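Here the complex is missing a single protein chain, while all its other protein chains stay put.
For chain A:
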Amino acid sequence: MTLDVQVRIDRGAFRLDVALEVPAGGVLAVMGPNGSGKSTLLEAVAGLVPVTDGHVRLGDRVLADAASGRHLPPHERRLGVALQDGLLFAHLSARENVAFGPRAQGVRAPVARAAADALLADVGLTTQARTRADRLSGGQAQRVAVARAIAALPSALLLDEPFGALDAATRARVRDVVRRAVATGLPALVVTHDLRDALELADELLVLQDGREVQRGAPAHVAAAPATPYVEQVAAAAAWPDRAP
């Protein structure tokens, strides 16, 4: 199932104009300075932002199409989304947060909870399964958010800064969990500020600036030949050897 996005989005003075394609089992990393349109792109695919022009397709399903005025509501798009800041449901436990997607789609509670526990184990949060979401640390909450997105029976994964609050070792572990989910045949869009995430996880890297593509290619190629000062900067930051042993 391929994710095919070709959109123009006008939001006040800001315009995002971007085209991309992510094949089944492929990961596209999206990077760019603040305000470059990364999150807007992800929200448009998720259905939270209307598309001014163009289309969003997932396999043979049309999620949004400006020409025909089609706009599938977010809950009918069958996506697994982790928005920026995680946005966990504070009154629910970590387990119920992860089980939320499948339960909302009619999976029986015990089945959804078992799946949630398995995913929480994968991201290293078995002991926090019963902890209320508002009592988790920033890093723990972020891992729950990623697990929750993967658990939601998605046809595509959209992750906005899913690793930002994690230390190097945990980061590698959660990246692994994402990699395994993608390997089941999902296209994934991952917004990140850290080039190492792109290098480790993505097949392709798209760099945005002011709502436009400024560079695209295999992450290693982009890192080796930065086209803008921004890319140069993130490449330099990624070169620091603070990765876990």
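By our rule, a residue touches a chain if its C-beta (ideal position, glycine included) is under 8 Å from a C-beta of that chain, and two chains touch if they have at least 3 such contacts; residues count from 1.
Going forward, contacts and distances are computed from a predicted model.
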Name under which UniProt lists the unshown chain, selected from "Molybdenum transport system permease", "Carbon monoxide dehydrogenase", "Lipoprotein" or "TldD/PmbA family protein": "Molybdenum transport system permease"
Among A:73, A:110 or A:229, residue touching the chain not depicted: A:73
Full-complex contact with the absent chain, from A:24, A:165, A:214 or A:235: A:165
Positions on chain A contacted by the hidden chain, ascending: 46-48, 73-75, 77-81, 83, 85-92, 100-101, 104-105, 132-138, 141-142, 145, 148-149, 152-153, 158, 165
